[in-house]
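Only a part of the assembly is drawn; its chains keep their places, and the rest are absent.
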Amino acid sequence: MVSIDLNCDLGESFGSYRMGNDAAILPLITSANIACGFHAGDPSVMRQTVESAILHNVGIGAHPGLPDLQGFGRRELAISAQEAYDLVVYQIGALQAVAKSCGTTVRHVKAHGALYNMAAKSPDLAEAIVSAVKACDSKLIIVGLAGSAWVDAAKKMDMRIAQEVFADRRYEEDGSLTPRSRMDALIEDQQEAVEHVIRMVRDGMVTTRQGTRRPIQADTICIHGDGAHALEFAQAIRERFLKEGIAIERL
Amino acid sequence: MVSIDLNCDLGESFGSYRMGNDAAILPLITSANIACGFHAGDPSVMRQTVESAILHNVGIGAHPGLPDLQGFGRRELAISAQEAYDLVVYQIGALQAVAKSCGTTVRHVKAHGALYNMAAKSPDLAEAIVSAVKACDSKLIIVGLAGSAWVDAAKKMDMRIAQEVFADRRYEEDGSLTPRSRMDALIEDQQEAVEHVIRMVRDGMVTTRQGTRRPIQADTICIHGDGAHALEFAQAIRERFLKEGIAIERL
Amino acid sequence: MVSIDLNCDLGESFGSYRMGNDAAILPLITSANIACGFHAGDPSVMRQTVESAILHNVGIGAHPGLPDLQGFGRRELAISAQEAYDLVVYQIGALQAVAKSCGTTVRHVKAHGALYNMAAKSPDLAEAIVSAVKACDSKLIIVGLAGSAWVDAAKKMDMRIAQEVFADRRYEEDGSLTPRSRMDALIEDQQEAVEHVIRMVRDGMVTTRQGTRRPIQADTICIHGDGAHALEFAQAIRERFLKEGIAIERL
């Protein structure tokens, strides 16, 4: 039976600053990507988030990012592959200890923001990060953009990869995401987005912006935790999956 | 046979900033307290320091500190016991992953600077930190000021404690360190400092500033890594221990 | 005619993190204390906040804090008087340039959180900070806790001081604020708080927790920018002042 994981970025608050709507999104997802203190999150927020994820039986993942709290890890920073390796080991380790202190373990790793995007296009960076993940725990699952350098790097190093697709993003003929600079990068109609993601998960095919169809592997879907319609959309996706007989199961 | 550990703070560089003289001090010590990125150190420095410590067969310890790079973790910050717990778990975890990625493990934990001093006087803080250490790995050894709240907290939680003494610090009648605000807080004569520390290690007794003698347990000695005479002093202590038939062994 | 200033902390967002409800509170106040990037705020938030303050003809003030974003500047940090001087000069200067780039000037300075509270009790710290303010611009107005070390320091250095009172805080017989550790530290009934502040402004007297009355000078009232009833309370205070014939005017 086909199954799918729903992942969402969590634990993005910092000190007195609140971000996201973790309590509301937790019942709707199966995997949590927990910020590790570099682009967002702090040690106390991490512990609280792990505790909440346990209560909802959600898989715990590390969400390492660039050291840029002000830019929320979304601004590209020209780090070397070695620097990427080092900061990913550090952040995973921090969350592993938090998880252990709460009686659980980290199951997956998904890089955040610019780090995720940079590695998707750079085999060197992707391999450095996958190698950092493996050095922490060879059983960790890498979550990476479907069809990107993440997938090649993980396979090369014998690490398990969960290919990620986006319900609300359009795809190009070559399988890459339509750049956000284009007006039609986002699929804003909820019904269209649901159909888009169902085709990827059920049929293993994506209809590109150019109208062609190409194969895509969809192991996990990125669910947004905030925004006006985030919860409603997550709910719509869940209902449609159930109707299609697709199980929603964590990685 | 009596044995003693010599510990030193290492890995205090940060980015382009160099601090300490790690290469020179490593051959002289048995345990390294490695900064974990809050008061000093960064992910790359941590990895390099663990690699160096392995080469010298020096025991690897986490050296968690307050989040105050500018103040080098030496300025008291009014954190709660829960905050202390959380930031210690985080920092130990980060170093554990670095150690694992280098093929080794963290053996001990010594808090840094103001965090060490605050906990030495506060049972609540000491218990929160010891409990954080235990949550990370119940086999970790706590390094804490001899006779302080660190010792009580570790014993209360069934954690192994290594009591730390200072060769260059004078002690008060009640067993506390003479406050640095007093002119005679430091023992500046090298020969006197060596005798002072030998008495503590060999005889289990310390001669206080007031001239009295009181029992003290000395499991590890804090060795300074920089300063004009640091290396010379470390060498002098080592030679004297060997002459006394006291083994220098890591925790 | 008696007049009063209403001040509020603004510009406390940071990067992607939003805090406070600046747009809603700006029409109700006469002076804005703008965070300067240490405990909150960033260069872009500062510019946006100055622009908004100009639109509402609100007096612009610097709100320097401790370098502790995670703790929001509320945790005491053991800085020296010289360090306090230096970090206050830095933060005021940063806001002065932002203000100049927007065509306006900084009129007052109110320290934030733990820095404000520490200086209220420490003449050394208060004098260091007042002296930093004077070094930036001798025409700046210091906002400090009524009757505290702030007032003495400002007078000693010939700087103009605006004494601040709190509508929702109870006072002790000696004029200090009732510590928050006491259950009755806050005046939670809105009507009672309005009466409390009116007595301070109109009569120059405060009724203490012990039931005694003592003189107090009230030049400016601290208005909270968030919380369920903040706007409603600010509105209630404004209406009562107008009814009493007390003008609401900026410093």
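For the reader, a short list of remarks on this structure follows.
We call the chains A, B and C, going by the order they appear; numbering starts again at 1 in every chain.
We take it that a contact is a pair of C-beta atoms (placed from the backbone, for glycine too) under 8 Å apart; a residue touches a chain by one contact, two chains touch by 3 or more.
Not measured: the values here are computed from a predicted model.
Every protein chain here shares one sequence; 3 sit in place, and the complete assembly counts 4 copies in total.
Simple rule for what comes next: only the chains that are shown with their structure count from here on.
Two copies of one chain, subunit A and subunit C, form a contact in which over half of the residue numbers belong to both partners. The distance from the centre of subunit A to the centre of subunit B, with each centre set as the mean of the Cα atoms, comes to 40 Å. Between subunit A and subunit C, the centres computed from C-alpha atoms are 42 Å apart.
Counting only residues that touch two or more partner chains, subunit A has 42. Across the interface of their complex, subunit B is touched by residues 37, 42-44, 46-47, 82-83, 86-87, 89-98, 100-101, 132, 135-136 of subunit A. Interface of subunit A with subunit C (complex): residues 14-19, 42, 69-72, 74. Against subunit C, the residues of subunit B that register as touching in their complex are 67-68, 70-71, 75-79, 114.
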